[in-house]
Every structure is written in C-alpha cells, then in structure tokens.
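Complex shown without one protein chain; remaining protein chains in place.
Think of it as A, B and C in the order they're written, each chain with its own count starting at 1.
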Amino acid sequence: ESKLADFTLAPRIKAKIDAGQPLDIYVSYHDVSNEFAPFMKAGVERAAKEDKVGAQFIGPVGADADGQISEIETLMGKMDGLAISSVSTDALAPVIDRVIAAGIPVVTFNTDNPESKRLAFAGQDLVQSGREAGKLMAKVLGGKGKVMITTIDAAAQWSLDREKGAREALKAESGIEVVSTLNTGTDPQKIYAAIENAMLANPSISGVLSLECCSTPAAGTWVERNKAADKVKVVGFDLLDQTVQLVQDGNVNATIDQAPEKQGFAAVDLIVQFLKGQPINNVDTGVGIYTKENIAEVAKK
Amino acid sequence: MTEQQTPIVEISGLTKRFPGVLALDRISVGFRAGEVHAVIGENGAGKSTLMNILAGDLQPDGGEIRIDGSRATIASPLASRAAGITVVYQELALCPTLTIAENIMMSDMAARSSLSFVPRDQMRREARAALTRLGMGALDPDTKVSRLSVAEMQLVEIAGAIRQRARVLVLDEPNSALSKRESERLFEIVRQLRGEDVTVIYVSHHLKEVLDLADRITVMRDGRTIETIDNDGVSEDRLIRAMVGRDLDTAAQWSLQPEARSDEAAIVLSVDKLTAPGLDRLSFHARAGEILGIGGLPDSGKDMLGEALFGLCQRSGRVTIDGKELRAADPQASIRNGMALVPADRRGAGALLSMSVANNVVSASLPRFSMAGFMRRGAVRREARAQVARLDARISHLGQKLATLSGGNQQKIILGRSLVTNPRVLVLHEPTRGVDVGAKAEIYAILRGIAGEGVAVVMISSEIPELIMNAERVLVLRNGGISGELTGAGINEEAILARAMAS
Amino acid sequence: MADAVRTGARAPATDRFTMARLLRAREAGVFIALLVLCLFLSFATDGFLTSLNLLNVGRQISLLGIMAVGMTFVLIAGEVDLSVGSTYAFSGLATGMLIIAGWTLLPAIGVGLLTGVAIGLINGVLSTYGRLPSLIATLGMLSIVRGAALILTNGQPVTVNARNGALPEVLPTFSFIGQGYLFTIIPMQLVFFVIVAVLAWIVLSFSNFGFRVYAVGGSAKAARVSGISVNKVKISAFILMGVLAALAGILGLAFLPSSQAGRTGLGLELDVIAATIVGGASLSGGEGTILGTILGVLIIGVMRNGLVLLGVSPFVQELMIGLVIIIAVGIDKWSTRRTG
Partner (left out) sequence: MADAVRTGARAPATDRFTMARLLRAREAGVFIALLVLCLFLSFATDGFLTSLNLLNVGRQISLLGIMAVGMTFVLIAGEVDLSVGSTYAFSGLATGMLIIAGWTLLPAIGVGLLTGVAIGLINGVLSTYGRLPSLIATLGMLSIVRGAALILTNGQPVTVNARNGALPEVLPTFSFIGQGYLFTIIPMQLVFFVIVAVLAWIVLSFSNFGFRVYAVGGSAKAARVSGISVNKVKISAFILMGVLAALAGILGLAFLPSSQAGRTGLGLELDVIAATIVGGASLSGGEGTILGTILGVLIIGVMRNGLVLLGVSPFVQELMIGLVIIIAVGIDKWSTRRTG
C-alpha cells in the first residue's frame, strides 16, 4: 500500500537489524487488566520466542487514553516496533503517526485505527463481527422480537464498531426492533444490576445482544436465574469460563470468539516480517461462532 | 466622669432567643462616650450574647440599637466595624495557621482591595508597635499563632483590637488567661483609651478589677439587665447581691484559711524528678486530704504540669500514687490508679462537647457503668443525676449536649466526670477560669468536701486569691522548677509573687 | 427545645426513644426525601410497589449497605477510608482463589475476612501511629491493594465453579450465601445486610465501643483525658470497615460468581461515602447513626431503581443521582433555622 511506501525506517533500527542485534517490539494493549490481556500476552510471548525478538506487553490498567499515550511517548526511544490496540481511535491516531514519523513501524491489533498511518492490522474486523452477532441474534429470535444491546463501555472504539455492525444486521430484519443500547459500566456487580433493572423495566425484551466478554455471562446468568431461556435469547462474545458453561446449559444461545492469542501473536509477527523486509498485509484472525452444538470443542480444553 | 449625655450606643428592649433559651430578655442599657462600662453577671446571664450582637456576629430577635441617636442594624462584623465598634471575643477569634502580624492586621487587610498586594514589612512594623504597646515587644510578629500560649493569644487579640482606634471597644473577659502584670498593663491602656474618649465595654467576673476600673457597672441576671450603677463607693457585696439576686452566704467562707490538718496524713501522690516540656526534674508530694496549690507565671511550667502528671505528654521521672508508679503517657493507667484531671482548656480538652451531659459524666468510668461491654443506661442516668444534683449544675435534661451549657456548668460537669472515677488524686488546672462568683464558691466548697474525704487535691491556678483561699500548702514554680513552698499563714500574695518572679 | 433534641439525637441515644423524637431527628430530612420518592414512584410506575421489586432493591443495596455501615464507624471516629473498593475486590478474589484451589468454605471465607482485617489494620496504624491523614493513607492503600489483587490474579477473572477446581460440596453453600433466598423469598445478601446493620446499631448505640467511637470523633483530646485510647478505637473502626468490605466482596463474588481485579469495585469508595454522608455522618467526625446510613443507602438504591423503572435515560439518571444527593442533604440543612 501507499502507507507502506511512505514509511522510512529509523537509521537506529536499521543499524540494529544490520548488526543482527535483538529487536525490541512493544505491544500496547488498551487495558492490560481486562480478561483478554493474558491471552494476548501469551500470543505475544509465543511470537517473541518463535521470531527470536524481545517483546514487551504494555498498556494502562483500565482503559485510559492518556495513560496509553504517555507510556508510548515515554518508551518511544526504546522501541524498534509498536503494535497497538487503541482505547480511542481519534485520540491515539496522532501518537501513532508520531511514532511512524520517528521511523518506527506501527501495526494495530485487536482494535484497528484506520485513520492513522499504521502499516497493517491484525485481528477481527470488528464491524464484521458485530454484523455476525446481529445475524445470529436474528436467527435465534426467528426474525422477530425486541432486542437490547449491552456493552460495558459504549464509548470504546471496539464497542462502537461492533454496535454499528450489529445494528446494520438487525435493521435488515423487519421483525426486529432494537430497543436500546445499555451501557452497563465495567464493575461486575453493576453490569448484572444494570441488566436486571433493564429487564425489569422492559419486560417485552426478547433478545439481549452483548458486545463483549463481560456483559455476556451477566446476561446469561440473568436468564439462568430467572429461568427465562425460553423467553429471552442471548448472543454475546468471547469464551470466558462462565460463558462456555452458559452456552452448554442453553442460557446463552451463541457466542463469538475473537482468538485473542492469535491476535497477540500476529501483532508481533507482522512487525518482525516487516523489519525483515517481507511484504505485510492485514491479518484476519477470524470470527469463531460457538453454539450449544460445537461448544464442546472449547469446553474440553 | 462624664455627665448625663446621649449615649453613643443605646440598647432598648433587645431580645435574643436560642433554641430552648431566652438569652436576652428585653434588655436596655446605654454606653456613653469616654466611659469604662463594666458588664457583670453569672455564667449564662447573657453578657457574651449581648457583645456578639454588638459585634454583628449574632442578630437580635427584637428590640433596637441606636448608635449616635439613630437606629442601626448591625448586620455583619463589617457593619459593626464601620460603626466604630471593635470586639475582643471571649472565645478567641484568631487564625492559628497565620502569624501574629497577619492576625493583628487581618481587619486592615479586609478593608483593602483583594487585588492589592500584602505589605509584609508594614504589617510586621505595625504589629510590632501594637505588641509593644502591650509590653509584648519581645514577641516575634512572624511567629505562628498556633505556637502561642493562651495568654499570648489573648494579648495578640487585644493588640489587634486596640490598634484599630475604635470608638467603642468591647472586651469580653479579655484577661481570663493573663498574669497579673499583663492584666495591669491592659488596665493602663484601658484608662488611656478612656482619656481618648473611647467607650470601653468591659465584661469580667473579677469584681475587684471591675471596681478599680469601671465608671459604671451594668449587672445582668437571667438575660435581663438588673441595674446600672455608678461606681462611687460601691462594695463587692453589693454587686454580688445584684448578680445573684440574694446574699451569698458562702461568700463568708472564702476568707477562711483551711485549718492545717493533713500534716500527718499518708502521702498519696509522690512525684520524683518529673521532666517534661517546660518542666525540669520536679519533685514534690501531696497528702491525703490536702489541697496543694501550684502557682507561678505563665511560662513557669505550671501549665504543663497537669498534662505531664496525667500522662498526656511524654515525660520522664516517677509519678506514684499510693506507691504504685504510673506509666508515662498512659492516661488510662492514670485513671485506673486513681488520678483524675480537670484540664484548663475546657472546650478543647475538657468536655466531649457533642455528647450529652449524662455521657460526659461517665465517660472516664465506662467499665463501671457497663456490663459485658454494653452500657447500663439506668446506672448511667442515676449517676449523672446524682452528680448534677451534687454539683448543682443547671441543665435542662440529661440528654442535653454539653456544647449548649454555659461555661460554668460545663466546668461542673467536667468536675463531676472526675469525681465519678473515685480519684485518690484530683488534679485541677484553672478550675474556675471564666466561672462566675457564685459557681466559684460552689466549686471551692465541693473541692474541700472531696479533700475532706481523703482525696489529695492538686490545684494549679494562675489566680492567686484562689490559691490563698483554698490551699493548705502552695508550691511556686519558676523556670520548670520549684522556687518556693509556702504553708499556712505564709501563703499570701506578696510571698507568691516574690517567688514566682525572683530571678 | 426542638433543636436541643434534634442535636441530642445525633449522639448515642441516651434519651428515651419516641416516634416523635425520631421524626425530629437528624435523619428526618433524608427520611422525608425517601418517603416522597417512594410515594412518587408508587404512582408513577406500576412496577415499583411490588414485593418482588422491593426485595430486588433490597438485594441491590445490600453490598453497598454493608460497606456503608463500616464507613459510618470510620466517619464517626473522624477518619475516612478510600480503600474500600480495593478491599472489596481483593478479599473476594482471595476467597475465590482459595475455593477453586480446593479449600472448604469456612477456611476460605475466614482467610478472605482476614485480608480485610489486615488491610483495615494497616489503614488504621498508618492513620494513627503513622500520623498520616487517613485520606492519604487509604488513598495509597487503594492503589496498593488494587495492585496486589492484579498481581495475585495476574489480571485474570476468577470464576468459582467446579471446572476450575472448586469442591462440589462447597459450591451449593457458596452459591446460597450469595444468590440464595431465605424462605424462598428474601435474598440472602439482604439477610446479611440486615444482620450487619442490626449488630452495628446495637454496638454503636449501646456498647462502650460505640460510645468511644463517638467520643474519639467528637474530640480526640477530650477522649484522651477521659482515658480512652484514641488510636486503638480508630484502628478498631478501620478494622471493622475492612472486615465489612471483605464480607461484601465475598458475598459479591458468591453472587456472580466471578470477579476481576481490574474492574471489581472500582470507584466504589465514593458511592459508599456518599451514601453514608447522605445519611447524616460528617467528615469532621462525631456524627452519624446506623439508621441514618440505612436511609442514605435506601435513598440511593430506590432512586436508581426508580429511574430505571421510569425508563429514564442512563445519562439523565447520572444527573438525577447527583441532584438527589444534594437535595437529600439539603432538605435537612435548609429546613432548620440557621444556628450559626
């Protein structure tokens, strides 16, 4: 692409490559304290081992744009490559461009930042995965019903992208109405209470579409406790322990996996390939769909 | 003395009601230019309330104030100042985090634009001048007020008020913490101000002072002005009768020297080489049934003695009661072993102001009034009622918060708290500060009664008459050590002062 | 007269207990606000005044309520504890990890509660013998304990279930205390809250310890002259707070039954302090009652529930919660005459 062509590698890094010195790749994830961080980190570490580079997994505790930017600024002098998942596209784009301008290659992973001059993206197409979720919802509802979308952070870029995809897909179904988007906040108790209250306030809801890891098991748990599996369908994301169990028991009807380990691996691997002078392209880590039928594959692990 | 003239401040029918109390009941009084006008009355008579209204700090519920003959409302402290009134409050109004100079000059600063700069050098100069006038020129104006003694704070407050050249200067118990010498300096200035045609309104419980100083005296009782007397040949007894509304039979007792009768009694308290901030290897003892007076100037160390004995501050040396040594810095152990303290700082260290009378009475003896860690309410109420009756404290009910009692009554409750612990040694620091004559006499009688029961009473006081009247033996402190011991007929003002000030 | 009683009631109830007195008490403002709110919601929604919904509200406020009871002690003692949200997370996670490590229930919960004791002890010692303002000490502990929880769990969620290693005999009881219903109707969390509140009320109003807490917060210096060990009383209050935060954390985990060090209980400290202060406790110490705190917790819980039932947008909810906090406290202040 043109972006790749515009990029000039910093002499410092070039010298390092020429001298055969070990490279230092930094992977900045937007919230190292969330449930995926360990999987991403595992992927990063696997890549570091296989590609024989140094890789640091960094990022703020709790999604925080300022924290993520400050950390990157601080470490810019040390990094030979950066893979980043942005808290907020607009906020992080200028920093990404500055890193690029300094001659350090940047790829995005997990959450893309297409506005920026990043070289490539590794991960799920979030709008696409949202679309898939919407389609699944429509399917389990049999094409009609009232749907509530839930997310722990309605403002986050990944959430906005998935919501966009989900709404697109649901709009296509004339029998389905999206009642609201419920921003639950991130505390587990508050997520559950928000869902509980919302279901109480609006008993006509027949589908809950969760956009992420954490309101998915909360919605499933609500269904389980209220024995509402017949009346309320849940489609969500990710394969947390609890979610797997809920899918097995039929309280969550479908969940979409985003292969976080693969994303972490691809993030580092893309940069290494680029520095080796190989051509790079976006990596789609895919949309894994799990329902009661195939969940057993995951549950065994 | 000024003849009949229109008063500069004239008050008529002034009423102030607090929740549950009619503090001022249609009082009327006039203050003339160039007079020293004393206002006296028992604790809770309404003196401070009246002064706070003049200061613009409280608003009356009825009645009127005329200044220079025309009706005025004193809506705020600023308005009061604008009318030429300056007040030295009974409860000191100083800012502890600022320096002396900043406190003295605060009202000047309040009058300037808030966009102006602070003229530090000028402030320092003027503050030093104001201090010098009070004989306190040695005090560094850059010292923080929080580091001053109560007496020094009172002087700073007075210094700030005097330099404002008010037309009316209100002094509400201005010298309750001052030494005799400092007080006399103040009186000199008051006389000087009178010569400059300033009206000085002077609130005090010291009748002798009042008779020395005042041109006229207004007596208040129960929120009413009883009478205003010209001070020509008025006797103390006459004033007391007006204040209390009856003859004070206890007054006679005051002049009695206690008969020395505890010489042979066992030593209860013994203090050996007590060293603490301001105290240097102090050794003395007190016997059962004895009232031991401790006197001295403010910096003699006497103000730390109570806290050091009781274990409120770090100390070295031995303090024993009946031969048992008290652990340092452990007030609980002191109480357990039979010591009780009535501190000087009634509002700060004495009372649990936000708690009820009943709770205050038992607060130092909780274990005795509880079972399995829970309070026995009945027993608490019985004890509280008994103490209130014994001390003749005026309260409206046992659940009344201590903060809403008048000072003298607070003092009685604190004394009651000490008595409930059944002390072997009762240490009192300024036991009658700010207490009116009637209550004073009652407190003295109570102390003698306690001593009569075999308790050793240690009375630390800056009021020499109090020591003379009550103590069987007086230790005079200077520079943290004992500079003299007086007994029996040897206890008199000259002897105490001589030992307190000798160099 | 009215005022004397009013202020009198703020201190432990020495006075006889009468309904009239109660209504003139400090809590009256909040009580009236709560009443008005409930009345309004009963008419404006059809879902509010159902026993199911009310029990639901009861459950949702329970964990906040348990912690607010602890905060009442700390505030009356003249201190403040900002670390409660972290303690809540840490203790729950600790218990959860022990359960999935195969421990039986009581030891696991015991250790969880002990972590609360330890945190409270540190908070207390730093704020007394350590001479730090408790705001700073507990703000530091907020970070430290949160960091410790992240390190302990490596940022992974802890989910208590058989697959992760919890003993099968432990799970039903653990679920019951978090999710169960007493007599099939009263949520267990609410039962815990009621027990904690009643015990705390007895202790605070009638015990020597309660007396000392008020005394220490009212005037530390005067309390010392009365032979009360100020530091010990304050440390005890912090420990009580720590234990109750731990209890809430454990119940919270038992309810879900999953927790995450990076998210659980974040920002909870302000909710807890808000509820307690709405209930009449004051940051300057010496004031507060358990009854007031319960009212404060209720008003916030009912408000949240009501706004949802009314279908108010979550953004407006956020705004309304702030308004109600101000108005609930304001009712009390503005309805009494200025007393200087």
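Throughout what follows, contacts are C-beta pairs under 8 Å (C-beta built on N, C-alpha and C of every residue); 3 or more make two chains touch, one makes a residue touch a chain.
Please read all numbers here as calculations on a predicted model, not as lab measurements.
Undergrad: Looking at the full complex, which residue from C:L34, C:V84, C:L150 or C:V216 touches the chain that isn't shown here?
TA: C:L150
Undergrad: From the list B:S28, B:S107 or B:S483, pick the residue that touches the absent chain.
TA: Answering carefully, the residue with contact to the hidden chain is B:S107.
Undergrad: With respect to the chain omitted from the figure, which of C:G110, C:G130, C:G165 or C:G311 is a touching residue?
TA: C:G130
Undergrad: Any idea which of B:P96, B:G137 or B:P465 touches the chain not displayed?
TA: B:P96
Undergrad: Tell me, which residues in subunit B touch the chain that this view leaves out?
TA: Output for subunit B: 55, 57, 76-78, 81, 87, 89, 93-99, 101-103, 106-107, 109-118, 120, 124, 142-144, 146-147, 313-314.
Undergrad: What does the interface between subunit A and the hidden chain look like in terms of residue numbers?
TA: Output for subunit A: 32-33, 56, 58-61, 63, 65-66, 69-71, 73-75, 77-78, 88-91, 94, 153-156, 160, 183.
Undergrad: Which subunit C residues would touch the chain omitted from the figure, given the whole complex?
TA: Missing-chain contacts on subunit C: residues 82, 126, 130-133, 135-137, 139-148, 150-151, 154-155, 266-267, 270, 273-274, 277-278, 282-283, 313-323, 325-326, 329-330, 333-334, 338.
Convention: only the chains that are shown with their structure count from here on.
Undergrad: If every chain is a node and every touching pair an edge, decide which shape results: line, ring, star, complete or other.
TA: line
Undergrad: Which chain's mean C-alpha position is nearest the mean C-alpha position of the whole protein set?
TA: C
Undergrad: Would you mind checking which chain's C-alpha centre is most distant from the centre of subunit C?
TA: So the chain farthest away from subunit C turns out to be B.
Undergrad: Centroid of subunit B to centroid of subunit C, CA atoms only: how many Å?
TA: Comparing mean C-alpha positions, subunit C is 43 Å from subunit B.
Undergrad: Centroid from C-alpha atoms only, then distance subunit A to subunit B, rounded to Å. What do you get?
TA: Those two chain centres are 72 Å apart.
Undergrad: Out of subunit B, which residues touch more than one other chain, so two or more?
TA: Residues of subunit B touching two or more partner chains: there are none.
Undergrad: Which residues of subunit A are in contact with two or more other chains?
TA: If we look for residues of subunit A contacting two or more partner chains, we find none.
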